[in-house]
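In this view, the complex is presented without one of its protein chains, the others remaining in place.
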Amino acid sequence: MDNKGKLSKREGEIKIRVRFSETDKMGFAWHGNYFSWFEMGRTELLREAGLAYRDLEESGTMFAVVSAECSYKHPAKYDDILTLKTCVIRITPIRIEHEYRLYRDSLLIAVGKTVLASINLEGKVHPIPDSIVALFQ
Amino acid sequence: MDNKGKLSKREGEIKIRVRFSETDKMGFAWHGNYFSWFEMGRTELLREAGLAYRDLEESGTMFAVVSAECSYKHPAKYDDILTLKTCVIRITPIRIEHEYRLYRDSLLIAVGKTVLASINLEGKVHPIPDSIVALFQ
Amino acid sequence: MDNKGKLSKREGEIKIRVRFSETDKMGFAWHGNYFSWFEMGRTELLREAGLAYRDLEESGTMFAVVSAECSYKHPAKYDDILTLKTCVIRITPIRIEHEYRLYRDSLLIAVGKTVLASINLEGKVHPIPDSIVALFQ
Partner (left out) sequence: MDNKGKLSKREGEIKIRVRFSETDKMGFAWHGNYFSWFEMGRTELLREAGLAYRDLEESGTMFAVVSAECSYKHPAKYDDILTLKTCVIRITPIRIEHEYRLYRDSLLIAVGKTVLASINLEGKVHPIPDSIVALFQ
């Protein structure tokens, strides 16, 4: 695999019910909470592919967030049921990029992206295990 | 020290500015966030006594929350400056109880209490180090 | 109804998957997050009874948390699937008390309780609508 990584097509989908505790005084879901939803999307995408992130951690591979971004198009309200679509858009020997699209019904309300780096228990960058690379190519 | 523990008089005081992210759609600070403020009160009380909880953890002693409660008398609003008074009300060989009083100016807006158990890195209950017991008696 | 309120038997059950963002550096779910789960339990209990809290708010009735407590018996870990059982244990003309039991499989890991007061849009205490009282008696 070249260093630019390769495009991946795998996509997962989860439902999220907006919690009361996730709202702020503007009456909508607080913008920082979207990143916890994206994290859920990653966890479930990996699980659907046959791996539990919890097991991965126990085997010595962790993923540190290198960058995160979100574009907010419409607010999410308390008790809304949202659909989050998560996909891996790129994977290199040490990094993995996810894209997120969040919907209320068919309305796209937010788009996000994260870059994760593979690290070991000492916090040093180390190659993503082949078993994971294989899943997302 | 007998098992019922002893009363302690040590008290600490911190200021808290209510964050926007801590509010909920009712327009006030979300009730679960008070427990993060209480935790800050504990950290600073210990620091004033000459110990950093971070160092304590590194030396192998951690405190797990066994119970937590809060009584909410008046709401806290975004951008309010609150005063939190934290004191140790009881200490036994393995447990430490704190009480919290939260004020906006002179108005008491909440009262809380927590019980913590001393555990080691394996999560097993172990005696609170004498150096800490001595601080709070 | 007398002021002591009456016992209620209605109980709801939800599943909760512990999020990565809900953990703290001890490696377990942070204790304050349990109160967001209890809030979810209340929302779903009400929904099962045929009412959405969101609609209730829009009709001018809100519930403010007067007190909240939790006893932690065993830690909850990232990615655990927990079962939360929520029931109304008492209802008076202006207050409603819930009890929560949180399980991992058959192991009871936490027990909580909250007292809520019925307030109107101005934040003043006002009677719980009869339609709600009827649901939980």
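The chains carry the letters A, B and C, assigned in the order they are written, with residues numbered from 1 in each.
Operating definition for what follows: a residue touches a chain if its C-beta (ideal position, glycine included) is under 8 Å from a C-beta of that chain, and two chains touch if they have at least 3 such contacts.
Computed from a prediction, not measured in an experiment: that's the story for all the values here.
Undergrad: Any idea which of C:Y78, C:Y100 or C:F136 touches the chain not displayed?
TA: The single option touching the absent chain is C:Y78.
Undergrad: Which residues does subunit B use to touch the chain missing from this display?
TA: Within subunit B, the residues that touch the unshown chain are 17, 19-22, 35-36, 39-40, 43, 52-54, 77-79.
Undergrad: Given the full complex, what residues of subunit C touch the hidden partner chain?
TA: 20-21, 23-25, 27-28, 30, 32, 78
Undergrad: What subunit A residues would touch the chain not displayed?
TA: Touching the chain left out of view, subunit A contributes residues 26, 31-36, 62, 64-72, 75, 123.
To be clear about the criterion, only the chains that are shown with their structure count from here on.
Undergrad: Would you identify the chain whose C-alpha centroid lies closest to the centroid of all protein C-alpha atoms displayed?
TA: Central chain: C.
Undergrad: So what's the Cα centroid distance for subunit A and subunit C, whole Å?
TA: Chain centres of subunit A and subunit C, defined by C-alpha means, are spaced 29 Å apart.
Undergrad: Could you grab the centroid distance between subunit A and subunit B? Build each centroid from C-alpha atoms only and quote it in angstrom.
TA: 34
Undergrad: Quick check on subunit C: which residues sit in contact with 2+ other chains?
TA: Residues 35-36, 39 of subunit C touch two or more partner chains.
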